[in-house]
Every structure is written in structure tokens, then in C-alpha cells.
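With one protein chain removed, the remaining protein chains of the complex are shown where they sit.
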Amino acid sequence: MNTLKEVIARRAAAELEAGSIVNLGIGIPTLITQYVPPDSIFFHTENGLLGVGALEPNDYDPLRVNAGKLPVGELKGASYFDSAASFGMIRGGHISVAVLGALQVDAQGLVANWAVPNQNIIGVGGAMDLLVGAKKVIITMLHTTKNNQPKLIASCTCPVTSIRPADLVITERAVFRRLENTWYLTEILEGNSLDTIRRDTAFAFDILLNFRERKERPL
Amino acid sequence: MNTLKEVIARRAAAELEAGSIVNLGIGIPTLITQYVPPDSIFFHTENGLLGVGALEPNDYDPLRVNAGKLPVGELKGASYFDSAASFGMIRGGHISVAVLGALQVDAQGLVANWAVPNQNIIGVGGAMDLLVGAKKVIITMLHTTKNNQPKLIASCTCPVTSIRPADLVITERAVFRRLENTWYLTEILEGNSLDTIRRDTAFAFDILLNFRERKERPL
Amino acid sequence: MNKIIEPSSAVDKIFSGQTLMVGGFGLVGAPLTLIEELAKRDVNQLTILSNNLGEPGQGLGLLLRQRQVKKAVGSYFTSNWEVGEAYNQGFLEIELMPQGTFAESIRAGGAGIGGFYTKTGVGTELGERKEVRVIHGEKYLFEPSWRADVALIKAYQADQMGNLTYHKTARNFNPVMATAADYVIAEVDEIVACGQLPPENIVTPHLFVDAIVQSRRMLTREGVVDR
Partner (left out) sequence: MNKIIEPSSAVDKIFSGQTLMVGGFGLVGAPLTLIEELAKRDVNQLTILSNNLGEPGQGLGLLLRQRQVKKAVGSYFTSNWEVGEAYNQGFLEIELMPQGTFAESIRAGGAGIGGFYTKTGVGTELGERKEVRVIHGEKYLFEPSWRADVALIKAYQADQMGNLTYHKTARNFNPVMATAADYVIAEVDEIVACGQLPPENIVTPHLFVDAIVQSRRMLTREGVVDR
């Protein structure tokens, strides 16, 4: 299982441009830090740190944590700020990319990642703010549930996190990009086939392999 | 003229309790700093400094100014902050006293101190925020205009600064306090008579000389 | 004007039924000494604004376990499983907010802002029954500001006047909560002489702080211990 998550994290890392400001959700996104060149990305954590670094063994501080409350390091040029300022950065459009986990993503691009039907709704954290505010949202998730049910579905059955659609979904099998309100399968990860991806993906998508993002005008 | 303004400033200074946070408007209020014991009052200036001190000759800094853009000193324990934070302090009720100048104060306690009828309205500064936000508002002003017309009037003819009434008016002749929606003359300054004050005051007031503020419940 | 007091005197200011803001992201930056002092008191029916309710039996989790909390307002209570249990058993009311909205509503309360509009939560379950307004062509939700009777915050250093600085991510909600309560108690690790903190590095100016308490408990790798 870990290996699949690592595959996703490594693929997601390749989407991050040098110099960008990236917020990582808990779970799979946290693994991404291992796959980016040192100091190339500025990781933002919503509890008040820009410049999250790898934890050095001799630099442990219980009061320096990420959004998952795990101890982290800090890079040169890091800065600390309060929670209101931190979410100002998020809502205000100052975060280049948010990489988040999800329970479901649907045909409209809507993301459900904060609550499950018929369970207590007692936690949301920063998920809604990040989806609303980040310039680009990348969803990293396993392609299916433990019971092999699709998580990429026609319409979310779990409560949605925002009306803002995701831009990219990366699973252990495939990469989907949302361009002009349509999902495109742009990459099939090694060892997977279009047939099985089709079988286990319940939202409609077009195929656009060998896609290359052009800065000026996507598609 | 200066002497009258100094009389007002000295009397206003006596209203300030040790340890309180005080914002001074430009004009007469600025003179108050001369009449308070050193370090007893924390002066706030809305351009971003708490702990304004007297300017020491060998400590001049052109980038350390008060709201009137005059260079000032800083006390031990001073702090600097941005304008949004500074007005957060003001509107949020964190300033004990604002001492402001005024063109007019009326029977309802309303203050006009930012604009004159038939002149360009091109400046307001922090006056409206201070009137709305300070816990206590003291108005310091000359009792009459240059032409001996009353400035304490039935109803402001200049545009009002706020719907929040002033708590105290101090002129070179008298002190008026507003208690339960009524103006009380609580003090006649040396060399003045009740008769001339009555003559030159155009708002209605009751007389309550020898007034002593009781903390628990005024009046 | 001496603001430095004992933890036991500080919590004398807190009464049953009041609304409290308590700083911290989990236990990181939480005023642990003050919370434990409050746990010794017969004070209950509290409404607590805090991002979380600590961990089971630790930090605010201690007050929850002792049934001192009537209602919790925050963004992420999932990390203390006893919250869900208390909620299911009807001992605890919960008002859940997106974390940014939570922080902003406190900042607004402290800054004299009555309410504000955020895009966060539009079209979600948390946005139901909230006013939607289109501004600059986009949908926003109205959120009212919050204030509290008392704020318990944690800082790193205080000078004797109450100017505060914070340590790394232990800053989190503390500076905004310091602005938004009628009485603000700052638990700090170090008290220094006035003038020791550079004026440009002070994060919370002293006008926000009513009382200063020396911390006796701290968070370490091994959990909460005596200093």
C-alpha cells in the first residue's frame, strides 16, 4: 500500500515548478517532500510556516509542526506568522498549488475530502480554504476504495468541500487534467492499461495522452 | 493664543489615568504630552506606534513620526505595527482614550472635526475611526471661534464625524461632561465666570460643579 | 499596573457559562498551565473557541473529560476521539468552521469588524443557512465576528508590560485571540525586562494583554511535562 502512495507522491512532485509556493494536505501529499530537489519548492503549512524543510535529527523542536501536527524542519528564508495571516495567504491567492487528498472527485471536478455521510461532522480544518484559494489544486488519491469501488465518480456522494473544481487528479494509475470543464486522461502510469482505468473510473473523461502544458493557453 | 491652548492641554492631561492607552489628535491634543508624568501614559499613534515619547535631540529619526507627521521619540516597551493592525486596535476598543480637536460639538454630544461646509472634502484621516472606537473621547477645543461665535452649539452645522457622542469637552474656560445623555458643566477654569460661559455656550447644559468621577457608576 | 500574576489568580477571572478563547494548534502553542489550573476549578458550562479540543485527557481534552465544556467552536475536533463520543452522548455542542473562517472571525472580533465575506464554504454543508452575496462577480458567505469573555493564550517571551513574542508554529491562533477578549491572560515561557524586546519584533503589543503568567508545563517529545 505504501508503495502505491509513494508512486502517487513521486508523480505529483513532478508537477511542482521550481520556486512555487505549495501547501500539502495530510496523508499522501505529505510524502511529496521526499521527491522534490532540496530548496526548490517553498512549502507552506497553514498553521503558520512558509519554508517547511525536512526534519534534521539534531534540530527537533516539538513546537515546529506541520498541519498534521508532525514535527518538521525549516529552510533558510523561512518565516512564521499567525493563523489569520496564514489563511489570508491561502484565500488571497498567494499559494501556487495545494496538493490535497480526497475521498471522491466527480465529473464536474468537485472534491469531497472532509466528511463522510452518516458520520459525525466534527472536523474540516483548512480543506475548504485551500480548495477555494490555491491557484492550482492537485488531488492525490488512490484510484479506488479498499473494496475496489471507484472514487472518481459521476457525482460526489460525500459532502463536497467547495464549488471550485480541482485542476488535476493523480492516482497510482493515471493522471487526469481538467481543461475547459472536461476531464482528460493525460497519462497512464507504468504497469496500467487504459482498459482497467476505464473500468475503475466512473466519471466521463476524454483522452489526451502526450499532453504538454503550454503556459500561455492550456489546450 | 498659545497660552489658551496650553491651558486646555494641561487640563486634559489631568484626565488621563496612569497606565492608560491614549491616542492624541493633531493640534491641541499633541501638546498634552508635555503635561503628563514621564512614562505614565502609553501614547498610541495611528500610523503605527504604541509608546510615543518625547523627541530626544540626539535620537532624531525622520522615519519615526506621529499622526501629524512630526518626528517623535519612543519609550521603552514601544512597539511598531502596520496601519491595518493599528486601526484594528482603534476600532476594536483597545484604546482607552482619544483626545481630539473639534470644530463643533453639539447638544447631542456629536462632534464635527473633519470637514467644513462648502469646502472640498479631501481629508478625513483617522478621525472617524477614533471617535467610533476609543473607549472614551475627550474633545479639546477653544471655547469660541475667532469671531467669538459658539462652537458648542445646538446642532452641528459642519458634517459630523460619527454618531458616537463625545464624553468630555475641555475648553480654556470650562469642562463639560456627558452623563446619561446630558451635558454637565463640571468645572469653571480659573479666571472665568458662569455668566460668560453661559453666554458663549449654545448647547443646553446642567451644572454639576465639584463633580468627582466614581469608577463604579458615573453620577 | 503589575500584570504578572500566579496561574491560580489568573483563572479566578473565569466563571461558569463564559465564552473562552484558547490558543494552540492541538497542544502546540496551547496555554497548558492555565488549562490545568482551570481544570482544578468548579467552573463549567464553558463555550470554548479553540481550533481543537486538545488530545484525550490533555490540554483542553482535560476540561472536556471533566465535563467543563458545554460547547466547542473550532475547525478540527477529529484528533481527540473523546470529542465525538461526548457529542454523540449529548454532553457537547459543536460549531464547526473552516479553519480560515475561524481565524478570521476572531481577528475581526478583535479589530472591530462586525462581520466579513469569504468564499470559503460557499455551496457546502457548512455554508447552508448562511447569507450568500456576490461581490466583484463571485459568491461569498457572510460570517459574523466572534469575541470572548476571556482569552487564554500562550507566548514565548513577555516583557513586564505585556509585549509578547512567539516561538515558531506555537504562534498560530494566539496573536488573534489576544485581540478579541475582554480579559486576556498570556502564559509565557520567559518574562524579560521592559525594553528587552526590540520594538519592531513585538507581535502582540502590551495594550492587548491584561495578565501574564509564568508557564509551569511544557510540550516535549515525551508529551506534556513540568518545566
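All chains are identified by letter, namely A, B and C, in their written order; residue positions are counted from 1 within each chain.
In this text, a contact is a pair of C-beta atoms (placed from the backbone, for glycine too) under 8 Å apart; a residue touches a chain by one contact, two chains touch by 3 or more.
This is a predicted model, so every value here is computed, not measured.
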| item | value |
| --- | --- |
| Shown chains that the omitted chain touches within the full complex | A, B, C |
| Residue, one of C:G17, C:G115 or C:G223, that touches the chain absent here | C:G115 |
| Listed residues A:G25, A:G101 or A:G133, member touching the removed chain | A:G133 |
| Given A:I8, A:I21, A:V111 or A:M141, the one touching the chain that is not displayed | A:I21 |
| Hidden partner chain, touching residue among A:Y80, A:W183 or A:F205 | A:Y80 |
| Residue, one of C:F25, C:F77, C:F102 or C:Y166, that touches the chain absent here | C:Y166 |
| In chain B, positions touching the absent partner | 45-49, 60-65, 69, 74, 80-84, 86-88, 90-91, 115, 120-129, 132-133, 159-163 |
| Touch residues of chain A, complete complex, unshown partner | 18-19, 21, 42, 44, 50-51, 74, 76-81, 84, 87-95, 132-133 |
| Missing-partner contacts on chain C, residue numbers | 104, 108, 111-119, 133, 135-136, 138, 140, 144-145, 165-168, 171, 198-201 |
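The definition used in the following text is that only the chains that are shown with their structure count from here on.
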| item | value |
| --- | --- |
| Most remote chain, CA-based centroid, reference being chain C | B |
| Whole-Å separation of chain centres (CA-atom averages), chain A against chain C | 29 |
| Chain A-chain B separation of Cα centroids, rounded to whole Å | 55 |
| Touching two or more other chains - residues of chain A | none |
| Shared interface positions of chain C, touching two or more other chains | 107 |
